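The complex appears here minus one protein chain, its other protein chains still in place.
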Amino acid sequence: MEATLPLLILVLPLLMFLFLGLFGKYLSHKWSGIIGTLGMGVTMVIAYYTAYTYFFSGDFVDAAGNRLQYVVFDQQWLSLWGDLSINLGFLLDPISALMLVVVTTISFMVHLYSNGYMRDHHGVYETGFQRFYAFLSLFSFSMLGLVVATNIFQMYIFWELVGASSYLLIGFYYTKPSAVSASKKAFIVTRFADLGFLIGILVLSYCTETFNFMSMTSSSVGEGLYHVDVTSAEGVKTMIESRAGQMFLGGSIMTWALVLIFMGGMGKSAMMPLHIWLPDAMEGPTPVSALIHAATMVVAGVYLVARLFPLFMVNELAGGAALDIVTVVGALTAAYAAIVACTQVDIKRVLAFSTISQIAFMMVSLGVSRGDVGENLGYMASMFHLFTHAMFKALLFLGAGALIHAVSSNDYTAMHGLRKHMPITHITFLIGCLAIAGIIPFSGFFSKDEILASCFGNSMVAYVWMSLVAGLTAFYMFRLYYLIFWWKEHKVHEGHHAPKDQPWTMTLPLIILGVVAIFCGLVPFSEMVTWNGHPHHAHINWTVASVSLAVSIVAIGIATLMYRKENSLPAKMRSLFPRLWQGAHHRFYFDELYMFITHKIIFNSICKPIAWFDRHIIDGTMDAFAAITNKASYAIRGLQSGNAQSYVWVYLLGALVLGGGTVAIIFLFF
Amino acid sequence: MLDLLNNFQLNSLMFLIPSLFMFCCGVYGFLTRRNMIAMLISLELMLNSVDMNFVVFNRFLCPGEMEGMFFTLFAIAIAAAETAVAIAIIINAYRIAKDIDVKDLTKMKF
Partner (left out) sequence: MLGGLALCRNIKQIRAVAVAGSLVLIGMSVYLLLEYLALPALTHEHPMHFYDSWVWFESLNIHLAVGVDGVSIAMILLTSIIVFAGSFASWSINQPKAFFLWLILLSTGVYGFFISVDLFTMFMFYEVALIPMYLLIGVWGSGNKNYSAMKLTLMLMGGSAFLMLGLIGIYYNGPVVDGAHTWDITQIVNNGGVEKGWQYFLFPITFVGFGVLGAMFPFHTWSPDGHASAPTAVSMLHAGVLMKLGGYGCFRVAMYLMPEAAQELSWIFLILTGISVVYGAFSACVQTDLKYINAYSSVSHCGLVLFAVLMLNQTAMTGAVMQMLSHGLMTALFFALIGMIYGRTHTRDIREMGGMMKIMPYLAVCYVIAGFASLGLPGLSGFVAEMTIFVGSFQQGMSEFMAGAGSLKLVFTIVACCSIVITAVYILRVVGKLLLGPVQDKHHLELTDATWWERLSTVTLIISVAAIGCFPNFFADLIRETFSGEIFKAVL
């Protein structure tokens, strides 16, 4: 494949960013929206073409039918230590092709949708409309650069860039203090995680003597073509030779490297305990939440683990605990987020916690992926869920955006009973809810079933745990659905418009994503995306599927009972478990804990004393030198009075003493 | 008495002792007086006593030479010039400060 088209996928959004960023203010709002959307559309078409070529042209499959990794180009950017250098390149393999499709699709939908969303009811554009599109393009560029990274440092580079563009977009309404602090929080929390990521990269690159994914995990089978193969990969060999197995604080150095890298993933993917930024990030405009904080950026952590999955496997085989840690973190987060989601009032926060929970599903799925369970079924399931989740979660967020735009509030208390006013939104939102609840034949069913099946194959505890969380998912989504579209209707006040469906730029993406969310479960994923490119046929495990279906339906039933019509059941439930409800409502006090750590401990007990120490001790010492010199000179300046008479006195006395002394000495000794 | 007069030899001590007395007066005056004119006079006393010493030593120690005499002449000339300058400064100081007491003339100190 020529390098031109893939290169364009990266260059187009970057150019859009520079163009809209530098010259946006000379364009009209309308045109900058159109240009941004068109640019993204073209990128999407190219990405589709690239992915299509990769999957279906047959050029990237070896004789045994394995899909190969293909390096389109790989340019040295900064050479570092010996052979270590940071390259910028473009890697095509099943997961990057998948991500290209996901990112460009959602990004295009969001670009289109924002044309409608970023205006008020009278069609007046928001201030900073061009800036918004510029940032969206920047984000798309960074995200695409991240997914096609050929080496871990390129990934880190774009990882930071998506963080920054996320910062810019969350803080889009920069005059709102809550948005400003949310963006700050998002950046700093993920930055903290990136510290782990960075150190992990350093350790890993020390062990494998390369940054390059292909050198780490694959062996070359031709011009630019690589086959994922941990037994013959250079990086793995070097790693084994380089004493990476040496123990350090209870884990091998290899395990430490992978866990630290996973820490980076935890930050971006909002795994507990680094999840606190994601709910706050909902301060950004809703399309941004759909794009960044639901579909693409937050799954970067999953993508990272998937990208390094061969190394995790090697670690697992060597007895390391990295994958188990992934599983445990994922499982805890999934349950935590699902419980919290049941008690939130702000619909975007419900969706945010649902996102956290679903990403945790993907993490668990990677964590339980083993060679002996359906040829690493978990890996495939995770990527599959990533794909379907991106679609239905973007749909849900865009739907939520339409609702928020219509009623100008984020809380479901302001909505209730909107099904008649906004039919398109209603239907598509319902599709999204059904998909996430895992009802057959919606897309979520297929991917979630694969996840549960691989959990089932791995351990019973994981399976039961995750099934219950899946049930909770269905419950809180339908709670949300009923509270928005059913429950009691608000009366339309005089002089106010009734909420209604939004313009076509907003409904069209909803409809498209709705259709996709229904059908994308039918993609034969196991034949396209597997960890080593070896296609296999995954069958629906009907035992698991029927159990999970039953759980979901029961959960939906409970939600229907409680929330379809106004009744006192929810209040009763709440009073049954007051502590639990309070805790969940306050997100189990994680934010308070962090506030305590950052403000009380770091800010007040580290920063302030250091600043004080600097001003008073260190600087005080320096000033003390100066003061002592000053004092001393004041003390002796009386000697230089300028009074000739006193000089003469001193002179005479001195002369007398000297003369007398000399005479005395002469008399005494000679 | 006449004998005493006939035997009278000019002795260097005869000049040196008054000169010393003059010098001590000068030092005393310089140290104790606060009036600048008085200090100047004391200074002149000291200078003159030194001049006298020069002449005396020249006369008694190496009679054939003239250096001491010349040096004295120079010193007198310079002392005159210096006195002129000093008086000028004192007059100016008086114009500015209305006072010529050295204790009070501290304006120029930092």
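A and B are the chain letters, set down in written order, and residue numbers restart from 1 in every chain.
Everything below uses one rule, namely that contacts are C-beta pairs under 8 Å (C-beta built on N, C-alpha and C of every residue); 3 or more make two chains touch, one makes a residue touch a chain.
It should be emphasised that the depicted structure is a prediction, and the values quoted were computed from it without experimental measurement.
Note that the absent chain touches A when the full complex is taken as a whole. The residue from A:Trp81, A:Tyr634 or A:Phe669 that touches the chain not shown here is A:Trp81. The missing chain, though absent from the display, is touched by one residue of A:Leu15, A:Ile34, A:Leu195 or A:Ile558; that residue is A:Leu195. The residue from A:Ala63, A:Val124, A:Leu576 or A:Met622 that touches the chain not shown here is A:Met622. Where chain A meets the omitted chain, the residues involved are 76-81, 84, 86, 153, 156-158, 160-161, 164, 167, 171, 174-177, 180-181, 183-184, 187-188, 191-192, 194-195, 198-199, 202-203, 205-206, 243, 246, 603, 606-608, 610-611, 614, 618-619, 621-623, 626.
The rule is simple: only the chains that are shown with their structure count from here on.
With centres taken as mean Cα positions, chain B sits 97 Å from chain A. Within the complex, the chain A residues that touch chain B are 641-645, 648-649, 652. Within the complex formed with chain A, the residues of chain B that make contact are 27, 30-31, 39, 102, 106, 108-109.
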